[in-house]
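The other protein chains are all here in position, but one chain of the complex has been omitted.
Moving on, here comes subunit A:
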Amino acid sequence: MPRFLHTADWQIGRQYSRFAEEDASILADARFTAIETLAALATEQAVDAVLVAGDVFDAQNLSDRTIHRTFQAMAGFTGPWLLLPGNHDAALAESVWTHAQRLSAVPDNVDLLLTPEVRVYQDLGFAVLPAPLTQRQTYNDLTEWFDRADTPEGLLRIGLAHGSVEGQLAEEIDSTNPIAADRAATARLDYLALGDWHGYKTIDARTRYSGTPEQERFKDNGAGQALIVDIERPGAEPQVQSHTTGQFQWIKHQDTLAVASDIERLMTELDALPPRSVVDLTLNGEVDLSGYQTLLHYLGGAEARHRSFQSHLSGLNLIPTEEDIAALHADGYVGEVIGELRERQEGQGEEADTARTALAILAGMLRENGTTSESEQVESAK
């Protein structure tokens, strides 16, 4: 009874430019860790083979070190690894694969499925029909030949492909690298392991996307898992169970503040997020100065709590109240300046942003002044 580990879209070599340097390198490292996790899982689950359905690498032209590290991370599983080229690492005339081969970085137990031809694993009881991308993009269904390909009697027919199943992924309707939705049926496959879609998705009983083992987008679609697939015998329906492999959760949080108590509510919601996540927070609406200070103070703490915490406050207008101004001792013309900035921050343009920033700076300075002068007074009183 063959058992497989189905994964895809490792995207090794991906960089995270939107994050702080330290966070970015940790997130990049997490992708190697994911391979180790997969290897450990494969060993633990005693699978017969690991099927990687494309986009092992994020780019063609990677450093020797990255290539070596990738294959070394697979050491935890000594069974066969079947790697399929995807759109990011297509099997071009010169590719990351030829590079890896030249480096002799590819261990013996790793099979590179660089050509569209049947591979027979007689001892293990299955034959593989791979549909590697040999161009970066194609508008033909590369799995078409599966329908006509013969495999030895009594072996499972396992398909590996990378692309978009037609009519299933609404967001990618016109996308390239199409795959017929009924390919598993027409090609008499026992299982079709797919890659390209980074989330976990079941197309039919025999056709699935495993998703990427380590999340790298703010999309809540079941990424960060691997699939263990059991198939009793040819023709039997595969039994699939998912296992979490991801380290970090990517969470996108959006909120609009209107009244003072909204800040309290927001903080409660943010507190509830799993720690050490990668968080992207966007706030809109209005907030008074004291609320703003509270918010900044809270966000400072939240940044420490998470792997990465990015907040976008440009949609948030500062609306100083009378009490704010009084508390800042912003009397006289300084008060007028606050009023003017408050008006100018309305709207979306760059000028509004500038005014908003100016207002925040002014409020900060006044607050500091207030505390200094108070402390001065205290000191002089002594």
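Here is the rule we use: contacts are C-beta pairs under 8 Å (C-beta built on N, C-alpha and C of every residue); 3 or more make two chains touch, one makes a residue touch a chain; residues count from 1.
We adopt the following convention: contacts and distances are computed from a predicted model.
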Record-based protein name (UniProt) of the chain missing from this complex, from "Multisubunit sodium/proton antiporter, MrpC subunit", "Amino acid ABC transporter permease", "DNA repair exonuclease SbcCD ATPase subunit" or "MoaD/ThiS family protein": "DNA repair exonuclease SbcCD ATPase subunit"
Per the touch definition above, residue among A:Q15, A:T78, A:T244 or A:S261 touching the missing chain: A:Q15
Contact with the hidden chain (one of A:T7, A:T37, A:S95 or A:S164): A:S95
Chain not shown: contacting residue from A:L5, A:A34 or A:L62: A:L62
Hidden partner chain, residues of subunit A it touches: 13-18, 20-21, 24, 58-66, 92-96, 98-99, 102, 329-337, 340-341, 344, 353-355, 357-358, 360-362, 365-366, 369, 373, 380-381
